[in-house]
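What follows is a structure written as structure tokens; I'll ask about it next.
Complex shown without one protein chain; remaining protein chains in place.
This part shows chain A:
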Amino acid sequence: MSGRSTSLPGFGKAVRLEYAKMRRLRTSLVLGAVLLATILFGTMQLFDADHRARINEPNTMHWEFLLLTGYSSTKALFMPLLAAVLASRQVDIEHHGNGWLRTSMFGVTPGRLCTVKLLALMPLVVLSTVVEMSVLVLASRAAGATTPLPWVQWLWYGAVVVIVTLGVVGLHLWLAARVESQLVGLGVGVLGGFLGFFSMLMPPWFAHLTPWGYLAAGLPYQLSPTGDAPLIAIPLPWGSMALFCCVMLGVLALARVRLDRVEI
């Protein structure tokens, strides 16, 4: 007579459940607001008539500077706060709705639930990154840029942004789950913004010290040590990103195990 499914919900079904829970959380509004701010800040140089007049000159290096000083520094400022807000919205509903206990009854432990929440946010993070970078490119073309876009470097950095953002969101999900007061996570997000931005200005070793710093560590450009050109392309920093992925996967796996041990 009982119509209850007794198997553990698969990840696909679990992610769909998360989307059902996201109603009225204004996740899209938050993402949209940050996306708009990122685009506006990232395209600031396009509002400069002098820059637009010189946009196609070789020493202007428009695409390189757009990535280095426009997009990356804006992401470094806004991404940590976005990650904190997204994670907080996702987790706070479980604190208020006794959701940890409810899902534990069905065998979905707190650690697994946070993993599912991260998977549910992944498409949104990817989509927002694609939109941001696409708008920057389109805005540049509209401003008169005709030089070829360095696709490799831009695609590489898009991947860096997605990976680092997801890693930071994962950490914030764990923090929001462990500490019921969401102000703590938001405070860490603000701090992360400062650390991420300063990592752009500090030596490369500093950027490897914090997760937010990897937005700087993953850049495919650096300031030129000689006077030949303002920026030079460097070999794609695979090593830095591999280090980030390994450390972050280990930390998140440990965080999940620790969360699973918490008794509701």
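What we mean here is this: contacts are C-beta pairs under 8 Å (C-beta built on N, C-alpha and C of every residue); 3 or more make two chains touch, one makes a residue touch a chain; residues count from 1.
Criterion: contacts and distances are computed from a predicted model.
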- Note on the structure: Name check vs UniProt for the chain missing from the figure, options "ABC-2 type transport system ATP-binding protein", "tRNA N6-adenosine threonylcarbamoyltransferase", "Na+/H+ antiporter subunit A" or "Cysteine desulfuration protein SufE", returns "ABC-2 type transport system ATP-binding protein"
- Message: Looking at the full complex, which residue from A:Leu40, A:Ala53 or A:Leu101 touches the chain that isn't shown here?
- Response: A:Leu101
- Query: Which residue numbers on chain A touch the omitted chain?
  - Reply: 1-9, 13, 16-17, 20-21, 23-25, 93, 96-99, 101-102, 104-107, 263-264
